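One structure coming up, written as structure tokens, with questions to follow.
The complex appears here without one of its protein chains, the remainder shown in place.
Now for subunit A:
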Amino acid sequence: MQTQSSRWLGHGLYLVIMAVLISGVYFAGQKIDYTWHWERLWPYVINTESQDIVAVTDGTAVVDKSGRLSIQPDYGDDPQIIDVYDTLVSRDGDLIFQGDTIARIDGWRFGPIAEGLWVTIKISFISLIFAVLLGVMFGLMRVAHGQVWRNLAMTYVEVIRGTPLLVQIFIVYFFIGTVFDLDRFTAGVAALSIFTGAYVAEIVRAGIQSVPVGQMEAARSLGMNYVQAMAYVIMPQAIKRTLPPLAGQFINLIKDSSLVSVISITDLTKAGREVVSGSFAPFEVWFTVAILYLVVTGGLSLLIQRLEKRLSASD
């Protein structure tokens, strides 16, 4: 129905509207009494400042011919040897006190925002794997023949979907975490996996039930048992149908992972909060955090789209 030209017109109009919106945000940013300091943010992402190497004891600096620096302690301990450094601050024979800067090393390290991002990716990824395992297991139970299995799976799904994630995180951390002696990270992963697993179970159930009954009958009449029919005939078709809703659920998982900051896991969100108080650049920080979440969720979206394309070979 849509003509080529009207589509280009649509794209053009979209660009104009976006430009207006973005410049609106920009001018609003200029108008308020706020000085933007994007450069302040950078060290919190990647820190390129040279790092100090400090003496661990009182002693005397020794620089040998090959340029190797060591601190000979006053009282007969083993010397502190510094093989790798970029600039020397102390000279041969200097008296050194504990905590003195004796050399500097260039290079870079990740700041708290990058580290928070890594924690977010890690916790989301591990939770995703467990959520899929839980989801497939309970999804299969939902369509099993035994009433016990169906009831158990239904209870899990209803209980988890009927309570807020934040409350579940507290329960897992303070109650289950105490009983089983879990650390924060494990508790966070457990809460996120159990929460997302319930939604994945529903998606898996719907996917299995969307495969026509004739498929199961054909597989069974060829002599396959229930497990074989599920594994080779039903699930491959169900998975293809569940990919779009699963993608949505995984994106939710990444966003929901921001809630684990309430049990003091320094994920991207918590890192953002900490950096705001250190950098005095709240707007810059929160914009950056939002964009980083977008990059992760967008990347995942793209990945699943490619997988979908590959699986659609038989359409």
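Here is the rule we go by: a residue touches a chain if its C-beta (ideal position, glycine included) is under 8 Å from a C-beta of that chain, and two chains touch if they have at least 3 such contacts; residues count from 1.
To be clear about the criterion, contacts and distances are computed from a predicted model.
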Undepicted complex member, UniProt protein name, chosen from "Glycolate oxidase", "ABC transporter", "Carbon-monoxide dehydrogenase small subunit" or "Fe-S cluster assembly ATPase SufC": "ABC transporter"
Hidden-chain contact residue, picked from the options A:Gln72, A:Gln215, A:Ser258 or A:Ser301: A:Gln215
From A:Glu39, A:Asp83 or A:Asp315, residue that would touch the chain that is not displayed: A:Asp315
Which of A:Leu182, A:Met224 or A:Leu243 contacts the chain that the document leaves out: A:Met224
Touching residues on subunit A - with respect to the absent chain: 212, 214-215, 217-225, 228, 232-233, 236-237, 240, 313-315
